[in-house]
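With one protein chain withheld, the remaining protein chains of the complex are depicted in position.
So, chain A:
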Amino acid sequence: MPKFPLDVLLKSVKSPILLIGEDQRISLQNPAATALLKMDFTGRNYINALRQPALLDAVDQAQLDGTQKTARFLVQTGNTDQTFEALVVPDNKQTLVILEDQSAEHDINSVRRDFVANVSHELRTPLTALLGFIETLQGPARNDPKAQERFLGIMAVEADRLRRLVDDLLSLSRVEETERSRPTNPVDLEEVIRQSTELLEPLAKTAKTHLQVVAPEQPMVVPGDAAQLQQVLHNLIENAIKYGATEAGITVAIHPPAYERSLQQECIRLTVEDQGSGIPERHLVRLTERFYRVDDHRDREMGGTGLGLAIVKHIMNRHRGRLLFDSTEGQGTTVSILLPTVIENLIRQSSIP
């Protein structure tokens, strides 16, 4: 068999690859490795290129007992980490190190798989109901106008649930897409609150409660995305109406800018406060998980998708803000959001000479 040149082979491989010679110097390094390590280490001791203890141990071990080893290799660039799995293959006096990027797989495989399973489950419930009623309408209820009307009513409710689910899934994915770019437009928070409360007034009336707004005289402005912040307020107020409606009403308040310890900067705090039955403490940390509901049956009956607070959390992440729950069983719930008033200077960017 004619020999294919090794360097041509290495050049065409996307995974970073390094070959360590008998003298512990790097004898070959492919372009992918040079891109990753930002330097050509050919001729230099491999430790100068790969210093991470786990990988050095794997190389030592592999050279000692002559068998393959694996190790994790972390590449830090700014705030994101890239995880590689290093495969260390000893052969005679030489050692081959192949780095395989795992970060993409981590994300996609574990998170997506759970999510798809959950979504399918959530979709199936209303779909099953719809199919069942269609069957009934085509069969047993074919000539029963009264039953038909009742069933169509239920079908409308189920179809509506499906629509909401799809809407929420779409907003969630849109918010996630933009999460890394921080919004900068000035947003008047009072205006945002006014629009959300106006839209929800009818729902409040149906639930036999009322909305009151408390805001300071001066305009309260933060850098943000107005439509998304309105969605935040809408979801929080809707929750207060659905799960915390009482005659005492629901208060939406804007608090003047103040230094917030948790974010180490000046923030404006918005609160949505109800005096409903509250949320047991053990649930508080999990509320922003997708599809998490405190009382699965009750909350489903209320027509919730379980995505409202997950959307809120992602929008707050994008605004580099904070979402806080404070609830006492039997006394009510206060949900707060903290929004930084200014985008702090990026010292690091401006100080490079």
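The rule we apply is simple: contacts are C-beta pairs under 8 Å (C-beta built on N, C-alpha and C of every residue); 3 or more make two chains touch, one makes a residue touch a chain; residues count from 1.
Keep this in mind: contacts and distances are computed from a predicted model.
Colleague: So one subunit is absent here. Using its UniProt record, which name fits best from "Phosphate-specific transport system accessory protein PhoU", "Phosphonate-transporting ATPase", "Acetyl-CoA acetyltransferase" or "NADH-quinone oxidoreductase subunit D"?
Modeller: Of "Phosphate-specific transport system accessory protein PhoU", "Phosphonate-transporting ATPase", "Acetyl-CoA acetyltransferase" or "NADH-quinone oxidoreductase subunit D", the absent chain's UniProt record names it "Phosphate-specific transport system accessory protein PhoU".
Colleague: Among A:A49, A:I241 or A:I315, which one is in touch with the chain left out?
Modeller: A:A49
Colleague: Which of A:K3, A:K38 or A:R282 touches the chain that is not shown?
Modeller: Spelled out, the listed residue whose C-beta touches the missing chain is A:K38.
Colleague: In terms of residues, what is the contact footprint of the unshown chain on chain A?
Modeller: These residues of chain A touch the chain that is not shown: 24, 38-39, 43-49, 51-53, 56, 76, 261-262, 264, 347-348, 351-353.
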